[in-house]
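Every protein chain but one is kept in place in this view of the complex.
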């Protein structure tokens, strides 16, 4: 019997106390953000904000205290994440490090890597980017060509990474590349690169169709990395990466990307919307409520040390569709012509998110990849 | 440059005169049909009705007069078809023969076949069924196993056909089966079987989940067919069948199957429906209007002797989705609990069509097959 | 009794006693009396009432799990209805009759008239679409008396039945009621129990039944795709089939999560928000999953012999009962709009 279980999320009363604290912090700290800034969501970058979040103890929350963590529960961490997203907080300076890079270092890093870097992440001081995709390797990671060749005292890297979000702002990159021979996923490794201390790396902007600069092309030309840059075991890159992906796929950022539209739409529609609008609002709230339950269930699984890769794919599959549906529904309920110049809260939010929406089912694994994973979970492949 | 053109349908003023005549005929002839009977749509069977249609000259309309046809245009024929469907007329006694079997006989039949059978079809007296699918051959016609073996004076057939609509009522079957060796589609032929005059054929009902009896299993056990039963060229079955399919896929029955729901829904909602309902009605009417234009464009192509197989697949792809969407939308606009016992016009129509709707994207070629054909048309395979 | 024990009991019981033949006979109007006796003897029909009334004394969320499993087996019995009726009667302190029960009214806007009549009561009116009305030994009726919600236990001689069905051919009958009831057959409903609460309980129950039926759909459709060969390979190997099954998988998972949330809410004073979410989310998934399951099964799935339709027809029926997605969405949407934009997120996290 096939089954795709989502256990009820564990109760977490302490998380609800924390929630009020987070809300108060965000209300104060974000008071001056414009609608367009909020609509950037987790692409929004503000190093000072991330340091404040770190100072509150809300980065690396589940990590051991000896590495700067706070030994709190996965559900408490979840509260912080979702409150940040629902408020449109500019989290990109710490988001990737908190979500996956820090967890990866904690799991496979050397003592030195853990001791030097994790506390800095937890303080909101170390921004990470992920050097994964390449021109010929998008969904197909096995097509990775970038190679680190062993030399005296370290490695020399050659190759090109693309779509590297935030590389131009980041302090560190986790690089995925080839180190050995072997077919497909064999012979790959991960490196932890200090971008501030490494030469022979060129970072060039890839402008998005909105004009924004989040993506970069990162070119390695005989780039020397010391031996200590190796992260985890040489040749174990593929395994390390795949367990990282479940962390990337089940969080609230996989279904809340358009939530701000809903909030602003409610403001526009007022307390007594048309029957048509009320039905749409109720339906969307039901979807969000359900996804939140599923996503918190995954947080509970992570806390128990289970592997929720399949459940994460399910959350992402459903969440991305919902995120993409929201701007389409909103434009049908509020007659408007979206415009990127607008300073109207609703229009500014709708316009930017409408343009970003198609990417929701690409980033972090495409819809096709997610469905393939689910099919594998069902035993079809 | 890929292109999927639908030329504007040719103007046909004479068809509009005909339309009024057809409407008057249907209003009178169908006055006593119950809502459930109308909701059966082109599955509805009434031999007397078909004879009346034949007497009006509305079967075999485009065929030569010497075979009982009426040498009218494809657009005139189209008007008759769509008016029948929109009114929920019981057309199954003549539908298949008029749509494809007669056309096939006209194209590849012997003079004798044409002279004996076509006039009977045109009079609404000869009902046809199609022996195509088999237990292991649904979408994959190449998996056909039923075989006709050449013997003295004819052929002996063994095998089993399934999902044969109307076999229990039909006078003739067009059988598709193997006659020779060869891979996949090679070595197949078609036969025209006089079911009234052939022994050793067992026809057993396959009851549908609604309890209705439309489908049959047809078992051939050493069934002898005379040589004259061969239809077209031996070994040419696959080519003959595929050109028949375009006729089957582009007609108004591919997007009007749920139309009666819309009519009855308008009656329930009245002249001043809610904003929500009015928007839905307008949208659905726009889809129907567009599909009708596309489908009439295909009729024009058939008239010109073009091969509209790709366009037919496009009509069926869009039309089936629309037909399946209509009952889902209707139940959201009219709060109700569908029931097969109801004698309420709207409920009876909605209930029966809701249960039939999933089959719309299966019969006549599945959605997957249609999309594959479109993809081939785009040069992807 | 732990949750897993009751789940195991229900699973075993239904696996042993519910067959395709039984479901087909039920469609023809034959009540599955033997199976019902098993259900009753196992105590499943009273799982929602306190121990002193014959229940297990388990939290409602656990008790309601039975209905998810019943949905998974397309059980053709008034189990949900008997559980709900027992809950209503026990909550009012009335004795629980044996045998299958049902409840009335269930159709929006319908109300029955309850009036004093000597020492007893007079109950009258018409209630449509009553599930299993023809088979019920008693009906738990909720009616207002001078503004107070009262529960009445109505015996089989107190009403006439006009049979009707839903599209799964489950009985959905019209009851014409005109009954004199003894004093001890009527009592005030438990605190907080009114027509809204009963509708919410019904919605939660149908949500669980639907979630179970969708789990069965996923199971049987996956198996079919692995078994059915076309174009020289199992259709499970086609990417289009894989993706359609992935979509069924995702929506049934969401339906399951939402239904369990609704079940929990039953134990939290029938909290409106999660119950609305349950009915909205399962109802939406029901049509989608039923359509895709048929698409993958092809023609065979439309036949009476194949068991697929017992599940899909129930899904297409249950989504309309105790309020369809539109009714619950409207309720929820109006609530959220009235609360206002800045309360949207808090409402979601607090529900």
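We call the chains A, B and C, going by the order they appear; numbering starts again at 1 in every chain.
Rule of thumb we're sticking to: contacts are C-beta pairs under 8 Å (C-beta built on N, C-alpha and C of every residue); 3 or more make two chains touch, one makes a residue touch a chain.
In this text the structure is predicted, and so the values were computed from the model without any measurement.
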| item | value |
| --- | --- |
| Touching residue (missing chain; options C:20, C:148, C:196 or C:239) | C:239 |
| Residue touching the undisplayed chain, where the options are A:95, A:215 or A:255 | A:215 |
| Absent chain, residues of chain B that touch it | 1-6, 8, 19, 82, 86, 259, 262-264, 266-267, 269-273, 275, 277-283, 285-294, 297, 311, 314, 317-318, 368, 370-372, 374-375, 377-381 |
| Those residues of chain C which, in the complete complex, touch the missing chain | 238-240, 243 |
| Hidden partner interface residues of chain A, rising order | 133, 136-140, 142-143, 162-163, 206-209, 211, 215, 324, 328, 331-332, 335-342, 351, 354-355, 357-359, 361-362, 366-368, 371 |
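Rule of thumb we're sticking to: only the chains that are shown with their structure count from here on.
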| item | value |
| --- | --- |
| Rounded Å distance, chain B centre to chain C centre (Cα mean) | 39 |
| Euclidean distance of C-alpha centroids - chain A vs chain B, Å | 51 |
| Per-residue multi-chain contacts in chain C, two or more chains | 241, 325-326 |
